[in-house]
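For this view, one protein chain was removed and the others were kept in their places.
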Amino acid sequence: MNAPLRTPDAATDALVHVRNLTVDFLGGRKPVRAVGGVDFDLKAGDALALLGESGSGKSVTLRALMRLLPEKRTRIGGTVRVDGQDVLALGRRSLAAYRGGTVAMIFQDPGLALDPVYKIGDQIAEAVVRHEGASFAKGRARALELFERVHIPSPARRLDAYPHEMSGGMRQRAMIALALACKPKLLLADEPTTALDATVQIQILLLLRELQRDLGLAVIFVTHDVGVAVQVADRVAVMYGGHLVEVGASGEVIGTPAHPYTHGLLASRITPDSPKGLRLATIPGSPPDLADPPPGCPFEPRCSLAAPPCRAGLPERVAVAPGHAARCVRIGEALGAAPHAAA
Amino acid sequence: MSETLDTRDRGGPAQPLLAVRGLVKHFVSKGGLFSKGPIVRAVDGVDFEVMKGETLGVVGESGCGKSTTARLLMQINQPDRGEIVFDGELLGSRALDLKTYRRQVQMVFQDSYASLNPRLTVEETVAFGPQSHGQSRKEALGRAHDLLRRVGLEPRRFGGRYPHEVSGGQRQRVNIARALALEPRLLILDEAVSALDKSVEAQVLNLLADLKRDFGLTYIFISHDLNVVRFMSDRVMVMYLGQVAELGPADDILASPRHPYTAALLASQPSTDPQARISEAPLTGDPPNPINPPPGCRFHTRCRFAAPVCSTREPGLDPVAPSHLAACHMAVPGSGHPEAPSLPMAA
């Protein structure tokens, strides 16, 4: 059950170490298990994409890593170690230092991170002052440096702008600058480009990749878009019904998906080569009710390969290739060729 | 129900179902106490036609005017200038009043939740239109049940539910059923699948293809997703800052775009192949604000091929290939752009 869904190497030098992470939302009539036991590791400087549809638990997993979930209404279980710290056991003080100092987060809506009534340069400077005890002037100098780092044109002038005075892509860059203010080692990105136009999205994705490379930043990027996942990360983890169902190098997961869900998800995509008039393959049904999940594999009720063993319990991870594993008991059976060769 | 021979058809298959000429809509944004604010040129001179039975895809980024165009076509907002001709009849003329027009043109909105009344059940929402046009409650509910069944929702299970009791994909099916309840000939789909998960999106796109075939519909398919637009459309119209940048057969436009903006849009689509990652952004910066569009070609501020002529003279929407129009100086011989093809020799 607790077998990590990842390659066996590098368990010790991992920056992020997550084991059997569970998140339950309380308060309703029945607790809702949004995340049902997630294991993964991430090395410093690596990028991982968490790919999944709405309700798959991908954003909740991300927020659990930063303990951003409302404490009273959630129960988090398992182990989360980031940079040697036991995240789930952090006290208030150390949690504040951890957020921003070790881990920072960017969102789909910059409004969640940027305060509308303060100049952006001051917000960044403020964060530096609070975390590092530096002077405000030093914080402003850092802010300017960061604005240059995220390629905001005429950065000195833009430091004195308010968030609403910036365009969408610029606000996103400013939010990234704010996230980097205290030199975090891990950047959590929750669909930061979903609301952006295509030509702006690619700029932000390239910026994130550049930051990952140049600053040695580890990135966990949550998205529902396969193309975005591949663009931004070398490894992809596919989430479904609160579980990581498949993990591997992005080329392998996309090119030769092992899990029937990944396979179905990719097959239903429209690509530049999908012939017109073709009937799109679809996954029948809809995602499981997390208040009443299926007993075994979360995908079993919708899976064309479902068999009695699938209902027995959550399938163990099975290695398909080095560094590529999936939680499925019927791997390799009758899935046919890849839905479309990654081309 | 199936209408292979539509009695409402007037001009025959060669006549465009919808022709739009010189459509203009400027909004006055909020200004100070005594001054009017700046003018937002949301739609600034748009011409296009939609042929009977085709799907016209409309793509563009935020602020390009694609949604405003849809709202003008639906007469939710009144255009400042321009004509809408539906099957040969000018909208507003004696031959085509608004009520008759609206029965034939319907729209599916992007936000499946906001476009359903939270206090009405699914079947009441679908039955509203027919009831407004004189059907009895019983007849209209019967029609609603037929349509719900047609869009894949079992009326006995779903008819009595409220919008918050069904999933996003199911809500969009309800919206489609509502739009179809008046038996329209033209359906405007404004980002109708954009908010859905990919696996659900595929289900709804399949449904739309079925409905189009079975009801003999014509679609205007608005989306920001080029792959989906290419897949769904016969012809594609690319819009930029309130104007048409390029218009032509879907395969031509996406295989060999003639406007640099279309090319940049295409090149911005992330590939699913890690070997084919994009390494340089095709465009820098955000789309400019339609409040003060740049002079000349509106795209010249972001265009890597911009020449002096681009900032002084506005390119017309000219044919560059059979039934393929582009508004770019580079595509027009003798435009003054260094990359433009040379003028054919006078014989």
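Think of it as A and B in the order they're written, each chain with its own count starting at 1.
The rule we apply is simple: contacts are C-beta pairs under 8 Å (C-beta built on N, C-alpha and C of every residue); 3 or more make two chains touch, one makes a residue touch a chain.
Quick note on the criterion: contacts and distances are computed from a predicted model.
Undergrad: Consult the UniProt record of the chain that does not appear here and report its protein name from "Multisubunit sodium/proton antiporter MrpB subunit", "Molybdopterin-dependent oxidoreductase", "Glutathione transport system permease protein GsiD" or "Rhodanese domain-containing protein".
TA: Not shown, but named in UniProt as "Glutathione transport system permease protein GsiD".
Undergrad: Which of these touches the unseen chain: B:Phe48, B:Phe109, B:Tyr261 or B:Phe299?
TA: Going through B:Phe48, B:Phe109, B:Tyr261 or B:Phe299 one by one, B:Phe109 is the residue touching the chain not shown.
Undergrad: One chain isn't shown here. Among B:Thr68, B:Gln203 or B:Thr218, which residue touches it?
TA: B:Gln203
Undergrad: For the full complex, which residue in A:Arg73, A:Arg157 or A:Arg279 touches the chain that was left out?
TA: Of the listed residues, the one touching the omitted chain is A:Arg279.
Undergrad: Contacts of chain B with the missing chain: which residues?
TA: 74-76, 98-99, 102-103, 106-107, 109, 111, 114-121, 124-125, 128-129, 131-133, 150-154, 157-158, 160-162, 164-167, 169-170, 175, 178-179, 181-182, 200, 203, 206-207, 210
Here is the rule we go by: only the chains that are shown with their structure count from here on.
Undergrad: Report the inter-chain centroid distance for chain A and chain B in whole angstrom, where each centroid is the mean of the CA atoms.
TA: Spacing between the chain centres: roughly 33 Å.
Undergrad: Flag every residue of chain B that touches chain A in the complex, lowest number first.
TA: The contact residues of chain B facing chain A are 61-62, 167-169, 197-203, 205-206, 209, 224, 226-228, 230-231, 250, 254, 264-265, 268-287, 289.
Undergrad: Quick check: in the complex, which residue numbers of chain A touch chain B?
TA: Touch list, chain A to chain B: 53-54, 153, 167-170, 197-203, 205-206, 224-228, 230-231, 234, 249-251, 254-255, 264-266, 268-272, 274, 276-277, 279-283, 286, 342-343.
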